[in-house]
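Everything on this sheet refers to the single structure shown next.
The complex appears here minus one protein chain, its other protein chains still in place.
Moving on to subunit A:
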């Protein structure tokens, strides 16, 4: 390689390294803001804002979904397998909402410590399989 080309190559590598470093620091600094939602453990640990709107993500606890009244109000527990938070929401739930499914809810904590959601989004997982396969996967799990 000619010296001038070597020099240009070196400059480009230097530029990319500098950019990479800058991006890393910037992302580290904004890490909190880039999180789309808080986990239920964050809420239990008091890391989530108490009188502001934020998003809460977790798995809908199996058997916890209940509809206390005849209206659209639905109450369920969210969990990250460590802590649970009760969520109340009245509105139409997305297709993928079901027990054991991950969701992200937007809302705020009220004085009872219940998360009152104004929006519920389903979080899809990365698994794709035909129903037969899903059925055969569930069977061994059912008999411990």
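One rule holds for everything that comes next: contacts are C-beta pairs under 8 Å (C-beta built on N, C-alpha and C of every residue); 3 or more make two chains touch, one makes a residue touch a chain; residues count from 1.
Methods note: contacts and distances are computed from a predicted model.
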Per UniProt record, name of the chain withheld from view ["Carnitine transport ATP-binding protein OpuCA", "ABC transporter permease", "Heme exporter protein C" or "RNA polymerase sigma-70 factor (ECF subfamily)"]: "Heme exporter protein C"
In subunit A, positions touching the absent partner: 1, 5, 8-9, 12, 15-16, 19-20, 23, 27, 31, 34-37, 39, 57, 93-97, 101, 104, 119-135
